[in-house]
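All protein chains but one are shown in place.
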Amino acid sequence: MTNHPPKAVDSVKIPPSKKFMGNKSRSIFAILIFLILLLFPLTQFIFGGMNYWLHLLLYAFMYIAMASSWNIIGGYTGYVSLGHNVFFTAGAYIAGLLWVYQGISPFIIAPFGGLIAFLIGLVFGLITLRTSGSAFIISSIALTSLAAILLDKWELAGGANGLSLNLIDLPLNTAKFPFYYAFLLLAALTVFVSYRIKHSKFGLGLRAISQDDVKAEVAGIPTNNYKILAFAISGLFIGIAGSLWVYYLTYLRPGLFLALGISANLVLMSLIGGKGTVVGPVIGAVIMIAINEFFVSQLGSSAMNIVAIGVLLILVLLFFPEGIIGTLKSNKKLPKILDWE
Amino acid sequence: MEQFLQILILGLSLGGVYALMSSGLTLIFGVMRIVNLAHASFIVVAAYISYWAFKLIGMDPILSVIITFPIMFLVGLLVYKLIFAKVIESSRFVEITVLLTFALSLIIEGLLNYFFTGIYRSTTPIYCTECLYFGNLYFPEGQFYATIVSVIILLGLFLFLRYTRLGNAIRATTQNRTAAKTVGVNVDRISMLTFGIGTGLAGASGSLVSFLFTFYPAKHMDWGTIILALIVLGGMGSLFGSLVGSFILSVIAAFVSYYFGPTWSPITFYSALFIILLIRPQGLFGKKMELSR
Partner (left out) sequence: MVILEADNIVAGYGKGPDILKGISLKVEAGKTYCIIGPNGAGKSTFLKVISGLLTPREGKITFKGEDITGLRADQILRKGLSLVPSDRSLFPDMTVKENLRMGGYVLGKQKDLINQRIIEMTEMFPILKERTSQLAKTLSGGQQQQLAIARAMIVNGDLIMLDEPTLGLDPKTRHQIFKSIEILKGNGMTVIIVEQNARLGLEAADRGVVLDLGRFSFEADAEKVLSDQRIQKLYLGAK
């Protein structure tokens, strides 16, 4: 590059191929993947016996949505929440109870489950996000414990034993289809929202907050409002996921939705993939689920599962804090099709 | 009136133990600004140590403090050296350390589950079911001894911090880390020692709770949330605050337990946490918290 001032003509001449091609190739990549996933269930009719894969994929979609969601408050804003399983539980209970007692399909309730989670997020955020990150983390844990006790006592919901839900009324080889598409849609929606947030003024403000609360406030960013909004949004999609999952699982029990492992998974997935990136949680979710499946199939599910998550978390935090996408980006080796930042 | 006094006694008797449980957490936070989510896990580990000491060689759990404190002290040093020393200068220190301690708590819970399964356990020395009578009031004997031991240990901690060179260094580092460096305190070594001492205190309290409550690997969630609520209430970093908070909340919890049933008492602690955050976020004795993370 030479040093003379650009002429007016030069400044207009952006090489079109370079800029456009970058965006185009990654959009094509995304659409391709989406189409493949959209058509995948048809293999059930061709090969049969694909229920295991359908399950694995929809499970992955759910976690892609949840991890991307968590990332909005945990990654973009830098406020680690260990209580997001409460949103999951809220969505599950709303949908589960309405299905059992009123017969309303969770597919219809799901958006409301998300809304309730959003409201919970607003209220909770209003109380706890005014203080430091430390107090916030503690509060998020307290929320989980509080929810656990309250749900244990709630007779309408069966207390600690929970309730059993009716199965969806479909033949075996298509029973998973609605869930598959619902979760795929949720995942796509969440990732899309995550992308839009990151590339908006809101997202920029969140990033400033994640660097330094006080400086962001001084720069004119309404930090409290932004934080609370980010937190509530991050809960919304998880609430929807909970509403769908309870229907899929057909069991409504506190232990299933408030498990510590779920919070741990959200954190770990975002971290492994790259906290604060759009694609990071997606990759993190896929990797974690693959690893989990591998270990469960080889060693069987056991208490060591949670040990493995813990060890992995420590290793990533100490040696790999930017995660896969973050590290690749820092080293400028991030392939264009994965660069949605 | 007597009923009131009785409930008061029951509340106060647990206050001492909770204070001991949270003292280590406060110490660690004060010096290093680490919210140690694994603190309660260490308490559970110590409870198991006391349990097996009791089961296998008949060691009285209160006596086992003599072995749990040093063991957990060493564990603390090791954990600090292996895990925290690396991230000490990181800019995202608070965030990273919280997640590290969280991961640690998962590992400990998993390992305990694997080796000891989820069976509910508790040590059962003779005094754990007996009561001491003072007129018409009774004091559960186990809690009585636990309170005395807790108070002794906390007194020892206070004297240590006030009157020894090392204790002063710890206090100094808590109050102003850079100033401590300026006067020649090796703040890294102090941090490590404090983490050890804090974990040792967790160990001691673990021995005591082993006969006061039933426990299992996941119990760290319950205890952990309680002590976290206590330090937020007292003002993070303030030992005196966590002491006062412990007693206040224990008494309130005792009344809640009496009128609404024992399963409601943990809710006292959690609600107190949210209430305090609403009306006085820095806790009773804390400083206005820096928003920096």
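In this document, chain identifiers A and B correspond to the written order of the chains, with residue numbering beginning at 1 in each.
In this section, a contact is a pair of C-beta atoms (placed from the backbone, for glycine too) under 8 Å apart; a residue touches a chain by one contact, two chains touch by 3 or more.
Computed from a predicted structure; not experimentally measured.
Participant: Going by the stated contact criterion, tell me the shown chains that border the hidden chain.
Facilitator: Every shown chain touched by the left-out chain: B.
Participant: For the chain not shown, which residue from B:V65, B:A169 or B:I227 touches it across the whole complex?
Facilitator: Result: among the candidates, B:A169 touches the missing chain.
Participant: Touching the missing chain, which residues of chain B?
Facilitator: Output for chain B: 91, 165, 168-169, 171-172, 175-176, 178-186.
In this text, only the chains that are shown with their structure count from here on.
Participant: Roughly how many whole angstrom separate the Cα centroids of chain A and chain B?
Facilitator: From the centre of chain A to the centre of chain B is 33 Å.
Participant: Can you check the complex and tell me which residues of chain B touch chain A?
Facilitator: Residues of chain B touching chain A: 29, 33, 35, 37, 83, 86-87, 92, 94-96, 98-100, 102-107, 109-111, 113-114, 217-218, 221-222, 224-225, 228-229, 232, 236, 263-264, 266-267, 270-271, 273-274, 277-278, 281-282, 289-293.
Participant: Considering the complex alone, what residue numbers of chain A touch chain B?
Facilitator: 78-80, 82, 127-128, 130-135, 137-139, 141-146, 148-150, 152-153, 212-214, 260-261, 264, 267, 271, 302-311, 313-314, 317-318, 321
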